[in-house]
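Apart from one protein chain that is not included, each protein chain of the complex appears where it belongs.
Letters are used for the chains, namely A, B and C, taken in the order the chains are written, and counting of residues starts over at 1 for each.
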């Protein structure tokens, strides 16, 4: 990912890249991929019927992470209230998905890794919020 | 759109389709399209430089509407808190984009139509919230 | 959906809206929603384990339909070769998903409706291609 290079060369940014927000963007794209993969890996398990709730949370999390990553990438104009609400929804999705995945991390390695990605993205979202004002 | 047919044939739904939520799904997909179009139409205007803020809000609104429409379409499992936060973020995005578009509705017909779509989607989001619990 | 109103008010369009392409846009957004719903309804079936392939095709179809609908909505600038390749990929995805859904349409009403949406979107894609040049 070239997040820092891209944001730092935006004509309105002029050096102030808001590092926590950069990390949030990276984590959102990474978590969207991880959750898409985890939903699909759960689908491949023999016990898929017991993983329905996990797949649901994975797909929801992937959707909001993708939207948040794109929205947080923009620096032209301003949309503070909306970006804050979206990052907060994303953090909530990561928390819900991370807790669900963690609950069967012992059984499925993909869920263990996904729980990690979700926690990391949730934290990045929460740390980015103070920079969105 | 076949939203009602699809949701009403979901094995867990059994007739209770939560009509306001169905309308929210339809409005989200429609508003995602309208905002994508409006961003692009603004880009084609001679005065594009004065429409930067509008394009920004259009693109952000399209992103969150698409995520919300997909998430609200799911009925397997549960993800209430996340869906509520996402619908709220979507309503905020529609309000911001709708107000911006309305402010130059006299000059650009695409902005007038987009303001209408945003208001309609914002209202559908707010009316769907009581059904998500 | 306000596809026609939006495209016809684009500053570069001037009345020539390419009707088959408009229908393609509408079908793509509708099919993205239907496939998202069908994946989720399949997930809720007791026999979900037998529907893995169907869910896979649903999710793939939803992704490419969403991308195609957005791309086909743009009229500023030109990107003919890319739009054609994307519409062709979308038609292929709709065909694959429609055939899979059709094969268990007798058992699952959501698959019957989804097969219909996929066929309709595939046809709209194929009819739009001659207008993209």
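Assume a contact is a pair of C-beta atoms (placed from the backbone, for glycine too) under 8 Å apart; a residue touches a chain by one contact, two chains touch by 3 or more.
Everything numeric in this text was worked out from a predicted model, so none of it was measured.
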{"item": "Selected from C:21, C:83 or C:124 as touching the chain missing from the view", "value": "C:83"}
{"item": "Residues in chain C touching the chain absent from view", "value": "52-53, 55-57, 59-61, 63-64, 66-67, 70-71, 74, 76-79, 81-83, 85-86, 88-89, 92-93, 96"}
{"item": "Positions on chain A where the hidden chain makes contact", "value": "1-3, 5-7, 9-12, 25, 29-30, 32-34, 36-38, 40-41, 43-46, 62, 66, 69-70, 73-77, 108-110, 113-114, 116-117"}
{"item": "Interface residues of chain B (partner: the chain not displayed)", "value": "40, 43-44, 46, 48-49, 52, 55-56, 59"}
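Note that only the chains that are shown with their structure count from here on.
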{"item": "Classification of the chain A:chain B interface as same or different, half of numbers criterion", "value": "same"}
{"item": "Chain A and chain B, separation of their C-alpha mean positions in angstrom", "value": "21"}
{"item": "Numbers and ranges of chain C residues touching at least 2 other chains", "value": "40, 43-44, 46"}
